[in-house]
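I am attaching a structure below and will ask some questions about it afterwards.
Up next, chain A:
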Amino acid sequence: MTSYALQTRNLVKKFGGFIATNDVTLNVEAGARHALIGPNGAGKTTLINLLTGFLEPTSGEVILNGDTVTHLAQHQRVKRGLARTFQINRLFADLTVLESVTMAVNERIGIGARFWRPVGAYAEAVDEAASLLSTLRLLDLAHEKTRNLAYGKQRLIEIALALAMKPGVLLLDEPAAGVPTSESRELFETIAALPRDVTILLIEHDMDLVFRFADCISVLVSGALLTGGTPDEIANNPKVKEVYLGEAISV
Partner candidate 1 sequence: MTVIFDGIASGMLLFLISVGLSVTLGLMNFVNLAHGAFAMLGGYVCVTLLNRAGVPFLATLPIAALATALVGVALERTLYRRLYAASHLDQVLFSIGLVFMSIAGAHYFFGAQQQPMVLPEFLQGQINLPGLDIGVYRLFLVVLSLAIAYGLNRLVRGTRFGAQLRASVDNPRAARGVGINVERIFTLTFALGTALAGLGGALGVEMLGLDPSFPVKYIVYFLIVVAVGGSGNIMGSLVASLILGVVDVAGKYYVPQIGAFVIYAVMVVMLIFRPQGLFGRRAAR
Partner candidate 2 sequence: MQAALTLDLAPIARADRWRPAELAFWLIPVAAYFIFPDNLVLLTQIAITALFCLSLDLILGYAGIVSLGHAAFFGLGAYAAGLLAAHGYGDPLLGLVAAALVTAVLGYVTSFLVLRGADLTRLMVTLGVAMMLYEIANKLTHITGGVDGLQGMEVLPVLGQFEFDLYGKTAYWYAIAVLFALFCVARKLVHSPFGLSLKGVRLNVGRMPAIGAPVNARLSAVYTIGAAYAGIAGALLAQTTQFVALDVLAFNRSAELLLILVLGGSGSLYGALLGTIVFMSAHHMLSDLNPQYWQFWLGALLVVIVLFARDGVMGGLRGGQRRLGAALGRTKQ
């Protein structure tokens, strides 16, 4: 029996009369490299927002590791191992890289509200942040302010903040968005090197990257799941071709 890390059941989100997410039932296997693709405006980011708890669904359920989390707040889902990155950087411009990641580690290990001893006194958190930076080859930038980093490096900080949560499930919302091709390769090497016990749900536009990286692909069109399957099945699916061809023509 397959175990699922993340599932949705009949998930619906309406904004007024507009149906952004239409009856989506998605199953992400534990340890999968699952990609979510679809044309612009298909509702991919809305779906991510529903998964993480930024939005509440109109109806339906979100299930994390077998538990219903539909009504849990974002930070509570994070505590249960669901981390995400953002399509547009959401970083702490005036903090150093090390401070940012340390802050994230603090929250995970539950010392984020300690108010007496200084940050530096909690060596376990600082050390863990440093070793995470080392893994991502960011150590030499540890004391730089985030705002001073190159964009590609900032995308890595996005990922570092999520990894500091030690997530069981990691949602990557277009991690390579805006990154020049030369740097996106490095970015994806980093992502590909993540331990296999982390389940990854990836949203990405670049089909090359998706087909190289994913072992399972779901296609979202107009808020609803069109189909899902292995990369081969998706590549040869006439309906998918039609959708993407249609988009290509309309562009």
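Criterion: contacts are C-beta pairs under 8 Å (C-beta built on N, C-alpha and C of every residue); 3 or more make two chains touch, one makes a residue touch a chain; residues count from 1.
Behind the choice of candidates: all candidates are chains of the complex that A comes from, given by their letters.
Because the structure is predicted, anything quoted here is derived from the model rather than measured.
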item: Neighbour of chain A by the touch rule, complex-wide, chosen among 1 or 2; value: 2
item: Complex contact set, residues of chain A against candidate 2; value: 52-54, 73-75, 78-79, 83-84, 86, 90-96, 98-100, 102-104, 106-108, 111-120, 122, 125-127, 130-135, 139, 142-143, 161-162, 164-165
